[in-house]
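Below is one structure; the comments refer to it alone.
Note that this complex is displayed minus one protein chain, with the remaining chains in position.
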Amino acid sequence: MGCVTDFFTYETTKSVVVKSWTIGVINRAVQLLIITYFVCWVFLHEKAYQIRDSSIESSVMTKVKGIGRYSKQIMDVADYVIPPQGSSVFVILTKLITTPKQVLNHCPETDDKYKCSNDSYCTRNNPTSNGFLTGRCVRSYCQIQGWCPTENDTVRMPIVMEAENFTIFVKNSVRFPIFDFERGNLPGSLNCRYDPHKSPFCPIFRLGDIVRLAGQNFTNLAEKGGVLSIKIGWLCDLDQSWDLCVPRYSFTRLDGVSEKNNVSPGYNFRFARYYMNPDGSEFRTLIKAFGIRIDVLVYGNAGKFNIIPTLINTVAAFTSVGVGTVLCDIILLNFLKGADQYKAKKFEEISDASTSFGSHMFKSDQTLAGRGDEKRSTDSGAFSIGL
Amino acid sequence: MGCVTDFFTYETTKSVVVKSWTIGVINRAVQLLIITYFVCWVFLHEKAYQIRDSSIESSVMTKVKGIGRYSKQIMDVADYVIPPQGSSVFVILTKLITTPKQVLNHCPETDDKYKCSNDSYCTRNNPTSNGFLTGRCVRSYCQIQGWCPTENDTVRMPIVMEAENFTIFVKNSVRFPIFDFERGNLPGSLNCRYDPHKSPFCPIFRLGDIVRLAGQNFTNLAEKGGVLSIKIGWLCDLDQSWDLCVPRYSFTRLDGVSEKNNVSPGYNFRFARYYMNPDGSEFRTLIKAFGIRIDVLVYGNAGKFNIIPTLINTVAAFTSVGVGTVLCDIILLNFLKGADQYKAKKFEEISDASTSFGSHMFKSDQTLAGRGDEKRSTDSGAFSIGL
Partner (left out) sequence: MGCVTDFFTYETTKSVVVKSWTIGVINRAVQLLIITYFVCWVFLHEKAYQIRDSSIESSVMTKVKGIGRYSKQIMDVADYVIPPQGSSVFVILTKLITTPKQVLNHCPETDDKYKCSNDSYCTRNNPTSNGFLTGRCVRSYCQIQGWCPTENDTVRMPIVMEAENFTIFVKNSVRFPIFDFERGNLPGSLNCRYDPHKSPFCPIFRLGDIVRLAGQNFTNLAEKGGVLSIKIGWLCDLDQSWDLCVPRYSFTRLDGVSEKNNVSPGYNFRFARYYMNPDGSEFRTLIKAFGIRIDVLVYGNAGKFNIIPTLINTVAAFTSVGVGTVLCDIILLNFLKGADQYKAKKFEEISDASTSFGSHMFKSDQTLAGRGDEKRSTDSGAFSIGL
């Protein structure tokens, strides 16, 4: 029985209440500060009362529209978008260096690195960027075996000027699995053109605008090639109304560094189209393509009220208010007028068990204890931190 | 010496033990609640004793199998899978609108937007979706310069019915770098077909099943095109046996919104195959392809026992039990019978240093202090929260 009664007891700390304006004000000020921090930052700003879902599920479809002219030819989407399947990463070709009718054969190199006066300059089987040296020197250039004629990518070519007016339609739908919340980026009508101010939710972007909003110059970019990103941000507070969960579009140049860097500026790649002669021999058109690559990046998270984080953080807030005492104690016990006497009250000394009883007798007298504390505290300041 | 002895002292709070059933029971109840929370939620559910590795490294390879019939032609994998290289995102073509033998030339538009009665209707160089207006009106349609004949994508085409039986083999291996733990999704044998109940670990999926499990209708999806995801989840507790770390497959429609939305439903794209006449002139076959895009998404994390988080959380648990006092103090000092007398015990008053000594003399008498407390507490309830 005794055991049970003993178990069901409540133990709370014995406190000293200091009626001092100075420390009182400091104390409350610190507490106010802590409460403000929790209310404003933790709860209002960080939304600590919500559970967040950052595992956003997203699907992106893109569709480019527009017609371009290039060297007397007409280019449509099927010609200038690579890859064609409307994925989230694609390239819009803006400049082409074409080498038609290449066949596997022997021909002289075009690169001046392979200028030669006789065969000895051309070590057989050495690889060049176009093929393998045959060991022969033809028309003062080493001969190679490979795709002939070799590409000459030093020619200056124009860019597809119309590309600036091409439009990119981005269809994006996102899902937050935890809340099973689904949302798309399509507005009621698609008769619009994205504009950061006038129509910030229109998912149809003019390439020229994207380039401008990314702080780039279209002609330079189209000339050298580069990588831009369309970022779609979904930051949704599901405690608020459904239609406040809207996408935020932003645009940056991703390969910004390569732009400044002269070692290897821009973005280009080579691909080929293969043909076959009636006789069954294969030939190809090699294309060195410069273009603007667009990466559509989707990020975001959603939050919704939940009781568990709310409780935990509320408790944390309450208990944290107590933290103020650490600071106040330091002030109270060291810098305040009459600190010694506060110590006398706060600290009740009790020395080692061996001599406990005796000391106990005396130390039970507060005033003495106080004196003892004074002395002590003067020797070791660390102690008065109250830890 | 004194300094040293003073340093090696131990300071603990002086406590008041309340032998009251009411508060005792409340106190223990609250403590029990907190302990339960830590044991059940933090430790058992959240596995706070483990370190987690969420930086999952994954590689996905896919292989589609199946033969389809389309407009008297036979389509195999090389024909209907784009891109071909077995990546984690690919499209299975289910409907094709083909425009063969396109050459760069002049021809009338097919779009009724460009109906005309005379040349004045057709402003020269205006871009259409197929080319640039030449300024001439031919057979009551504006003439364009571009790929001719222009595509007519209003024709109704069938779908590849066999696609429902195509199978998708997904090879996935994951790695958790922190634990250097590697795992694959291949079972002992591949003579199987995925079934959520009968064979949940078989990595060979029938397209029709995926569509069904994603809650879609195959014919609609194949008709309009859409995006499905095969999600592979790896949630591994490495404290348990190796073969309990298994993949969980789930299926959703990613562009679910576009489905409901009439503005731009489904998924389709255009690509072309280029050919060359013996005379060197190029022509192409333009294909508007509708298809089912499959995104294979891999997520997961692994946890393993580690001493640091275990210690931290154990300490947190222990100390948190003390939090209960905040609540109990409020009850004890305000709502409990004899609250005043509890205050008397708990709070020991000490007023401003200026008058300290005198006040000290009197306040040292508990009972008086008690009275002081009573009065005080009645004025400001906030105070009795014990903060």
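Letters are used for the chains, namely A and B, taken in the order the chains are written, and counting of residues starts over at 1 for each.
In the analysis below, contacts are C-beta pairs under 8 Å (C-beta built on N, C-alpha and C of every residue); 3 or more make two chains touch, one makes a residue touch a chain.
Predicted, not measured: the structure shown is a model, and the values here were computed from it.
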Interface with the undisplayed chain - residues on chain B: 5, 7-21, 31, 55, 57-59, 61, 63, 65-67, 69, 73-74, 76-79, 83-87, 100-101, 162, 169, 171, 173, 175, 182-184, 186-190, 273, 275, 277-278, 308, 315, 318-319, 321-322, 336-339, 341-342, 344-345, 347-348, 366-367, 375-376, 379-380, 382-383, 386-387
Note that chain A touches the chain not displayed via residues 2-3, 6-7, 9, 11, 13-21, 23-28, 41, 82-83, 89, 91, 104, 127-132, 145-147, 227, 229, 252, 254-258, 261, 263-264, 267, 269-272, 274-276, 278, 280, 284, 286, 289, 293, 295, 297, 299, 323, 325-326, 328-329, 332, 345-354, 356-357, 360, 364, 373, 376, 386-387
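Methods note: only the chains that are shown with their structure count from here on.
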Averaged-CA centre spacing for the pair chain B and chain A, given as whole angstrom: 16
